[in-house]
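Here the structure comes first, spelled out in structure tokens, and everything after it is commentary.
Only a single protein chain was left out; the remaining protein chains are all shown in position.
Moving on, here comes chain A:
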Amino acid sequence: MLQPYVPLVLMFALAAAFAVFSVAVAPFVGPRRDNRAKLDAYECGIEPSPQPVVGSGRMPVAYYLTAMLFILFDIEMVFLYPFAVSADALGLFGLVEIALFIITVGFAYAYVWRRGGLDWN
């Protein structure tokens, strides 16, 4: 019964072996060129620590809002694709449903827009 999953298990084993191999071998064969950026928590974005002194430790949240908006519309797209593929089969009911879906996401968009979520300054 579990026969079809054997390739999956092999895939996991392969992935684990690759990870272990990379971590174990790299210190011995890789070159060592240290620099400051390698000590950062992340190699892009804003330094999370230490906190900026100005503005009582606050950071600009524009990134955060943009990320949230991206997720919102990204997920909308995720649902639009399967709909588009099978729009004919789903018929009028599907069209109405997807329109309702877009409208409700539009409510959230209207809220963000009116409340200045899209203003960068």
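We take it that contacts are C-beta pairs under 8 Å (C-beta built on N, C-alpha and C of every residue); 3 or more make two chains touch, one makes a residue touch a chain; residues count from 1.
Simple rule for what comes next: contacts and distances are computed from a predicted model.
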Record lookup, UniProt, unshown chain, options "NADH-quinone oxidoreductase subunit N", "Beta sliding clamp", "Zn-ribbon domain-containing OB-fold protein" or "Phenylacetate-coenzyme A ligase" -> protein name "NADH-quinone oxidoreductase subunit N"
Checked against the full complex, the residue among A:34, A:74, A:88 or A:119 that touches the missing chain is A:88
Residues on chain A facing the left-out chain by the touch rule are 4, 56-58, 79, 82-83, 85-86, 88-94, 97-98, 100-101, 103-105, 107-108, 110-111, 113-115
